[in-house]
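Heads up, one of the protein chains got dropped from this complex, but the rest are sitting where they should.
Here the chain labels run A, B and C in written order, and each chain numbers its own residues starting at 1.
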C-alpha cells in the first residue's frame, strides 16, 4: 500500500484526486505543493499528488516551478477532476444567517454569481485554501459563518452542505498529476502524454519556432505550452511543454533528442497515460514501424547496398 | 493633470511605478487590478497602472485575463521597476523583538534567505498585499510586529525601515503598464513593443507554429508568449504575445493582418515605447522602405508594367 | 487578326499549338525560340507561341533562359498539347523499305519501342526539329526514307502517314505558352496560374526554404519549380516558379511582394488562365475578402479604434 503525499489539509480537491488515482493509498497531507513534493523526494512518501492546471485559473505556477527547479520527479499519471464547490456551514446555520464567508480567492472568483445572488450582503474573506476555510469554519468560535469548499471538506470537518455545485461554470476542471522519484516509466498505452521543461541555449529570435519545428517535423502535436520566467530578468523565459505520445515512441524520442541538441537544457518530466484516453493521429511517416523501416533502409544505404 | 487608477492601497510597488511613469498624476488607489482597470474604463480615471509580470513570479494572470476579456483598453507605456523589499516596523521595534511578520506570499518566497537568517523564529503570515501588510502593522493594536513591503509603504504608514533590499535576488524586476481607453496610439519611436491577445479559430495541431510563422516571415521577433485557459476545459488555451515593433511599422501591420486572417480573434492591446530602449534588428527586406518599394513594384506588375 | 511568331518551320507541334490557341492568327514561323520571341519583342509580330515544358523531356531550357534574361515578355495563355508522333514518308514508301529515319532526338527517345519493333535495322539520325526532318524527307533526293514528326508536318510537306501515334507513351504532353509584350494582364478567371523568375539576393543556406515559406504562409501552392544556372559557376542557380492564382489575388500579390523584398530580383512572367481549368483550394484566411477584412481591421487598429 503506497504512501502518497498531497496538498492538504484533509478535504482539499487534491485529496479527492488522490483518492480517485489510488483509492487504497495511505494519504499524507502536506502544507503546500513543495512540501508534498519534498515528501516524495525524501522517501517519506512513495509519491505525491499535486494540481498542475485549472481550466479557469490556468497553471499552478508553484507546481511548474518545483518541477523545473527542484530535485527531479517523474509524472506517472494524470487525472482531470471536475471542480464542484459547495457552501458549507456548521450544523444549524441557514443561508440567511450568513454574514461572513471564508474561502480561497479562486473560489471567490469562480462562485461570484452565486455569492452575489444568494449571500449578497456577506463579507467574503480570502483563505489560504478551501479546505483550510472549511477547517476554520468548523471551529466553534470561528468568526466565519460559512466556507466555500469541496464537499469532501464538509465531510472531513463535520459541516453541512447548504448548496451544491455553486460555481458559475459547471464545467470547471483541475488537472492533477501523480509523481514519483525517477524510475521505470509507465508502459506506453497508445494514448499517452509527455511533459518537458525546456531552457533555451541562448535567447535568439526564432528560438521558440525552432523548438516547435522539432516537434512538428516528427508529427508530434503539442497540447500545452507554458512560459515561466527564468528569474534572470523580464524577457527571459523557459517553457513547459505537454505533447502527445510516449518517449518510447520513435517520433517522440527523435523530437526529444532534437530539442536536447538545440536547447540549453531539457528536463524530462514523464510519459504517462492521458486521462482523456484520446489516441493521437499518427501523421504519415511517423509511426514506429515507419521509423524502423527507415532505419533499416539507412543502414543499407550506409553499407552501399542500394 | 491626469488621474490614474492603480493597484493600491497606498504604498504598493504599483504606486511607485505610477509615480515614475507620471510624477504629476493624481493617484487613485483601487482594491485590486480589475477595480483599477474599471476606473479607467468608466472614465472615473484617465488611465490606470497595473503590474503585468514579475521576473520571479511570472505573469500577473489577473491582469492578463482582464486585458483579454474585459472592455478593451490600450497599453500606452511600460516600466521596469526593480523590486526592493524592506523590513518595516513600528518605531521602537528592533529585529530581535519580531515574533510575527506579515507580508504578501510572493515576498515570503523572495525573502526566504533573509527570514531564515535574521528572524528564524518568527511566524510569517500571508497578507493580501505588501502595502496592506504595512498598513496593518502600522495599527497600534496589530498582532504583527513587522511587515515586508516597499520602502514607500513604510513612508506612507509611518513605519521605520529595519533592513533594506532583503530579497534573495537583488535583480528582481516587475513590469508595469499604463493603460488608457482606446484612442490614438503613441507614436513609433524606433524602440517599440506591441502586445496582442490571440484566440485560435480551431485548435488544430500546428496552430501555434502557424501563428509564429506569421511573425517570423515578416521578421518580427517575439519577446513574450503566455498561454491562458479559455475556460472551456483543460487543453483549450489562448495566447498573449509581446513582440518588437509598432503596429504602424509595415512588417508588424502585415503580421497582425495575417494573424487576424487565420485566427479566431486577435485583440490588439497596444504599441508603446519599450522601457529598455532596445531597438530591433530589422531583418533584410522588412523595413518600411522595403515594404513601400515592394508595394510600388507590385502595383506596376499588376498594371503589366514589367 | 494578330500575327504570331512561333518555333518553326511549318509543321511543328508549336504550329499546332498556335492554331489551337488562335485559329485565326497570321503565323510567322521562326528558326528557333529566341527568334520567335524576338519577333514579338520587336513588334514584327504581335506575340509568340513557344514550348515551355514536356511531360517526358522536361523544361525547354532555351525558353526558360530567354524568359529570364531577354527583354521582358508576358505569358498571356497556356496550352497542353498531347504529343502524337507519326511515321511519315514520301508517297510510295513502305515500312519494309525504310533504311534511314530522320527526326529530333527527343522523338528518338520517345519512340524507341516502335523503332526497335518496326524498323529495327534502320539508322536513325538526329535532326534539328521534327518538322525540319519532315521537310528534308520531302525533298526528292533526300538520303532519308522517313521522318518521325507531327501529322501536321506530313500535311505541310506532302508526306504520307505510315503509322500513327507511335510514341512509347500515349499520354505525353507539351505545355506551350503564348507571350506578348508587356501590357494589361489577362483578367483573373478563378483558375489562373502565375509564373515568376527569382534570383537570390545572396546564396545563403535556407534561401529556398525562405522563398517557399513566402508562398505557403499566404496559402499559395506551387505547381512547378525549375532551377537554372546563373552562369556564375556551378552551385549558383536562379529559379522559375509556377503557382496557383493571379497576381490580382490578394494572397498572390502579398506573396510576390514578400519575395521581392527578400530576393535579389523577381521577374514577373505573367498571370493567365490555367489550361486545365483547375480552381485552387483557397486555404482558410487567404481569400480576397478575408484579406480585405483584415486590412480594414488593421486600419482601425492603427487608428486606435479597438
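The rule we apply is simple: a contact is a pair of C-beta atoms (placed from the backbone, for glycine too) under 8 Å apart; a residue touches a chain by one contact, two chains touch by 3 or more.
These numbers were taken from a predicted model, which means no experiment stands behind them.
A.B. asks: Given the contact rule set out at the top, which of the displayed chains would the hidden chain touch in the full complex?
C.D. replies: A, C
A.B. asks: Among C:23, C:235 or C:277, choose the residue that contacts the chain missing from this document, as touch is defined above.
C.D. replies: Once the missing chain is taken into account, the touching residue is C:235.
A.B. asks: Where does chain C touch the missing chain, residue by residue?
C.D. replies: Touching the chain left out of view, chain C contributes residues 53-58, 61, 80, 126, 128, 169, 171-173, 175, 205-206, 208-209, 212-213, 216, 221-229, 231-237, 276, 281.
A.B. asks: Touching the missing chain, which residues of chain A?
C.D. replies: Within chain A, the residues that touch the unshown chain are 72, 74, 182-185, 201, 213-214, 217, 247-248, 253-254, 256-258, 260-262, 266-268, 284-286, 290-291, 293-295, 297-298, 301-306.
Keep in mind that, in the parts below, only the chains that are shown with their structure count from here on.
A.B. asks: In whole angstrom, how far does the Cα centroid of chain B sit from the Cα centroid of chain C?
C.D. replies: Computed from C-alpha means, the inter-chain centre distance equals 58 Å.
A.B. asks: Find the geometric centre of each of chain A and chain B from their Cα atoms only, then give the gap between the two centres in Å, rounded to an integer.
C.D. replies: Centre-to-centre distance between chain A and chain B: 25 Å.
A.B. asks: Please set out, as single numbers or ranges, the residues of chain A touching at least two other chains.
C.D. replies: Touching at least two other chains: none.
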